[in-house]
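One protein chain is absent from this view; the other protein chains keep their places.
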Amino acid sequence: MIGYAARRLVAAIPTLLLVAASVFLLMRLIPGDPAQLMLGDAATPEEVEALRRSMGLGEALPLQFAHWAGAALTGDLGRSITNGLPVLPLILERFGVTALIVLVAVGLAVLIAVPLGMLAAWKQNRPADLAVVGFATLMLSIPSFWLGLILLLVFGVWLRWLPVVGFVPFSEDIGAALAYVVLPITTLVLIEIGALTRMARAATIDVLRLDYISHARAKGLSEFTVLRRHALPNAFAPTLTLIGLVLGNLLGGIAVIETVFTLPGLGRLLVEAIFQRDYPVVQGVMLFVAAIYVAVNLFVDLAYPVFDPRVTAE
Amino acid sequence: MIAPLLAVSDLRVGAKPDIRAVDGVSFSMAPGEILALVGESGSGKTATARAVIGLLPPGLAVTGGRIAFAGAPLTPATLRPLRGPGIGMVFQEPMTSLNPALPIGVQMAEGLALHTRLRGAEIAAACRAMLDRVGIADPTACLRAFPHEFSGGMRQRIMLASVMLLRPRLLIADEPTTALDTLTQAEVLDLMVGLTREQGSAVLLITHNLGLVARYADRALVMRRGRVIEEGAARALLAAPREPYTRALVDALPRRGPPAIPRPPSEPLLRAEALAVDFAGRRRFFARGRAVQAVRGVDLAVHAGESVALVGGSGSGKTTLGRAMLRLVPASGGRVLFRGQDITAVRGAALLPFRLACQIVFQDPYSSLDPRMRIAEIVDEPLRLVPGLGAAERARRTDAMLDAVGLAEFGRRHPHELSGGQRQRVAIARALVREPAFVMADEPVSALDMTIQKQILTLLRDLQRARGFACLFISHDLAAVGEIADRVVVMQEGRIVEEGSRDAVFDAPRHAYTRALLDAAPRLEALVA
Partner (left out) sequence: MTLRLNLVLGGLLLAAVAGTAATASVWTPFNPVAVNLRRRLAAPTDPYWLGTDEFGRDVLSRLMVGASTGLTVALVTVLVAMALGITIGLLAGFFRGWTDRALMALNDALLAFPGILFALGLLTVIGPSKWGIVLALGLAYAPAVARVVRGSVLSLREREFVEASRALGNSEAYTLWRHVAPNCVSPLTVLATSMFGWVILSESALSFLGLGVPPPAPTWGNMLAAARPYLETATWLSIAPGVMIALSLLGTNLLGDALRDILDPRT
C-alpha cells in the first residue's frame, strides 16, 4: 500500500513537468514578440528591450523554461499586463468561488447519482430503470449553460425567488451569498448527475452479475445489505475515476456557468484574460487548473485501493 | 424411509420467449446424502440447483413445480432465513466468488453475525478454527487479507470455509473445482466431502465430470436438455448405463489407448536443449521486480510422427516451454533445434520453413479465432505463405481441410455462429492445412464438454494417423492424455521431473508428483473396478 502510494506520487512529478512545459510552450507559440505583446503597442522600444532582458528572452528556450518553472514553484507566476498585479493572488482570490461551487455540486451529484444508478441497475430493464436511464440521458444531453439560463428564467425571472445577476461574497452576507450560488450549484448537480448515474448503473450491473453477489445472497443477507456492503464498494471504484474526470472538466469548463450567472470565478478570469491578451494570467490559470486536475486524479488514485484493494498488488 | 431433506417435483425454469431451461425435473435428497447432478452445458443442471436456493440469473424464473426443504415448501419468504444455515452454496469461479473489496474476515463474519448469537471475539475464533480446518496456514493473517492475495485453490478453500461455517444442512456445489488444475481439484473435493461428512450436510454436486461422480457421490442424476434422463447409484450408473446418452458420457471418460508401436530411433524433429525462459519482473521506479523463471533448463525432443504429452499443474511451465519451442516467446537460455538446425535466433523470412512445418492449436476456441473473419478465410490464411500456390489450389485445399474436420458446410460463417467444439475443429483445420510435420496442442479440449472433448480428441488422433505429423499435447490432466500419447513428460516448477513411455509412467511412476497426478485423475477402469 505504501509502495503503491509512493509510486503514484512519483509518477505525478513527470506529468506535472510535462504539463508545465506544454503551458509554457503554448504561450511561446503565440506569434510575435512576448515582451511586445505584454507591454502592448504603446510601449517604447526601450521599455520592450528592458522587459526582454528581465524576462530572459535572449536565453535558450530550455533555460527560459527552467527560470519560469522555478519561479512558478515559488509561487511567482508573473504579473498581469492589464493591472500589474501578481498573478497567483489574483487566481487564489477567484478560485474560492469556483472551488466552492464545483466541490459542493460534485459532492451532491455523487450523493444522488450513486444510489440512483444502483437502484436502476438493481431494477434493470424494469420501468424504474428505464425512467432513471431516460432522465440521466436527458441530463447528459443538456448543455450546462442553457440549463443555467432556463433555471434563471424560471426561478429568477418568472418566480422571482432568486436574484438574476450578481454575487455577494460569503464574508459579507451568508444568506445573500447563498441565494447567488444556489442556481449555479443546482445546474451543475443536474448536469453531472447524468454521466455519474449512467456510470454507477453500468458499474453496478457488471458487479451484480458476479458470483460474490450470489454468494452474499446465499448467506441469507438482505438485498439492502447485499447492495450496500457488497455491490457499493465495487461499483463505486469505476465511478470514483469518473468523479476525478468530472471535477477536472468542471474546473476547465466552469467559465460558461460563471458567465451565465455572472460569478467572479476562475473561469471568468481566464476568459477575460484571453480577451485582453493578458498572457501571464492565461498561462497562470492554465497551469493552476492543470495542476489541480493532476492533484485531483492523484487523490482519486490514492483513494482507489479503499474500494478495490487489488490495484495495490500490481 | 427417512423424510427427505430436499424434495423437488416437476420443477420448471424458463425465460420469456419459450425457453425451457429446466423442464419438469423431480428428485429428492436424504439428509447427509451426496447427490450428483451430471450434464453438459445447456442441460439445466445449474439452473435446477440455483432454483433451489433462489439465485437464478436475471431473465430466468421458476415457472412451475414445487420445492420443499425439510418438509416445508420453499417460497421467497421462507427461503431467506434458510440461506446460509439451511442451504449453502459454493460457486464455480474462485476468482469472482469472493468480494475483492472486503477482507476475508469481514466476509466470513457476516454470515455468523446474521444467523448465530456469536459476537466479536467468538466469531473471529470460529472463523480461525474453520480456516485452520480447511488447511489455511495462517488463519489470523488470512482474516485480515483480501481475496486477491490467494491462489484459485486457496480461495476455493476459503469459500468452502465461509459456507461451512454456518453448518448448512444442504450444500450446493456448482462445478466447484472446474476452474482448478487436477491436483488442486482433488484436494478441494476431498476437503469438501470430509467437511460435509463431519457436519452431516447433504451435498448437491453439480458437475460435468463423471469421474468425480464415481469418486464422491452416492447417487447421480443425468440431465440433458432440461430433463432428468437417468438416475441411480453412482457406481452402478457408471458401470452399466441404460440410456445411450449416459453411455456416451461414460465412453467419453479417458481410458488408456493401445500401447505405442515402438519406432526406430531417428533424428529428433524438434528439440529443446537446456532451454530456459525467464519473465522479467514488472518495471518499478527504483528497481526491476524479480524475474520469474518459468522454464529452467529443459531438454525435450519430439520425433517425427510421435505423440508426446507434456503434463503439469498450473504454473509448472509446460505452456511456456511449448511456446518457447515454437518460438512464440523468446528463450533466455539454451537452444531450439529444428531438424538438427539451431533456430533459436533465426528471424524474419529465414524462419518461414520452420513456421510452415510447425503449428499450434490453442486452448480457448473463443479467443483463438479472429471474430471478424469467415471460417474459410481463417483456414485459407495459412496457405498465403506457402510458395507457389494458386488461388484455385488454395480453395481446393481449404475445402478439403474443412471437409476433413467435418465442417464442409461452414466456410461462409463467422466464428460466433459456431459452437465451442466446432470452433476447435476450425482451429485444428487452420493448424493442419499446410500439412505441418509438428503440431502443438495446448489443452485443446479443456474448455469443451465431455462428449465434445472425446470427439475432438478422436478427430485429432485420426488426423494424426492419416497424416503422420508429430504432436505435443500440453495438459494438466494426466489421465486424459493416456488415450493419445506414446510418451509422457511430467513438468513441475519449470523442470522435467519424469519422462518415459506412457505405459511405464502410468504403471510405474517414479516421481511423487507423477503419482499424485495419477491419483488425482480418476480413470474409469479404476473407478468401476
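As written, the chain order gives the labels A and B, with residue 1 at the start of each chain.
Just so we're on the same page, a residue touches a chain if its C-beta (ideal position, glycine included) is under 8 Å from a C-beta of that chain, and two chains touch if they have at least 3 such contacts.
Just so we're clear, the structure is a prediction, and the values are computed from it rather than from any experiment.
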Residue of A:57, A:294 or A:311 in touch with the missing chain, whole complex considered: A:294
Touch criterion as defined above, residue of A:111, A:153 or A:306 at the omitted chain: A:153
Residue of A:69, A:119, A:182 or A:202 in touch with the missing chain, whole complex considered: A:202
Absent-chain contact - pick from B:185, B:293 or B:359: B:359
Positions on chain B where the hidden chain makes contact: 326, 328, 351-352, 355-356, 358-360, 362-364, 367-372, 381-382, 384-385, 427, 430
Positions on chain A contacted by the hidden chain, ascending: 14-16, 18-19, 21-23, 26-27, 29-30, 125, 130, 137-138, 140-147, 149-150, 152-153, 156-157, 164, 202, 205-206, 248-249, 251-253, 255-256, 259-260, 270-271, 274-275, 279, 282, 286, 289-290, 293-294, 297
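Everything below uses one rule, namely that only the chains that are shown with their structure count from here on.
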CA centroid of chain A to CA centroid of chain B, Å: 48
Complex contacts: residues of chain B adjacent to chain A: 53-55, 57-58, 80-85, 87-89, 91-93, 96-102, 110-111, 114-115, 146, 148-149, 159, 162-163, 166, 282, 284-285, 289
Residues of chain A defined as touching chain B within the complex: 7, 10-11, 124, 209-212, 214-222, 225, 229-230, 233-234, 237, 307-310, 313-314
